[in-house]
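All protein chains but one are shown at their positions in the complex.
So, subunit A:
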């Protein structure tokens, strides 16, 4: 279930749009934040609160790659493996994450602390390799640096 604060947020979102369907994207984003991913329950909750049929809500949600449809860890690591990052060793970093943390691309650590998403270019080619952890940006990555960064996220 949604927290009261999230419910209130949803109502405010709803008022910004001419109809309930238009409010779906931000509403689903709130749901993803609250539930961690868009579970069937999350869709049903949003559907009930907005009065949009649940199948429609799911149809909209599954169109977008940045809504998650399986449980994810508490922190999302998004690592770039595009050309510049790859040349500068991003693939080694992928192996490092796998060996050190058991973190596979698209997977989640057993303690649900991290999920890894391989992403396309984040515009940091000059300072590659680069990654995002949640909304924080990191560049010039090395194995040691990654280890140090990840310690900050519990």
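Observations on the structure shown:
Here is the rule we go by: contacts are C-beta pairs under 8 Å (C-beta built on N, C-alpha and C of every residue); 3 or more make two chains touch, one makes a residue touch a chain; residues count from 1.
FYI, contacts and distances are computed from a predicted model.
Per its UniProt record, the hidden chain corresponds to "Putative NADH-quinone oxidoreductase, subunit G (NuoG)" from the list "Multiple sugar transport system permease protein", "3-oxoacid CoA-transferase subunit A", "Putative NADH-quinone oxidoreductase, subunit G (NuoG)" or "Tripartite tricarboxylate transporter TctB family protein".
Think of the hidden chain as still there; on subunit A it touches residues 40, 43, 51, 53-56, 58-60, 62-63.
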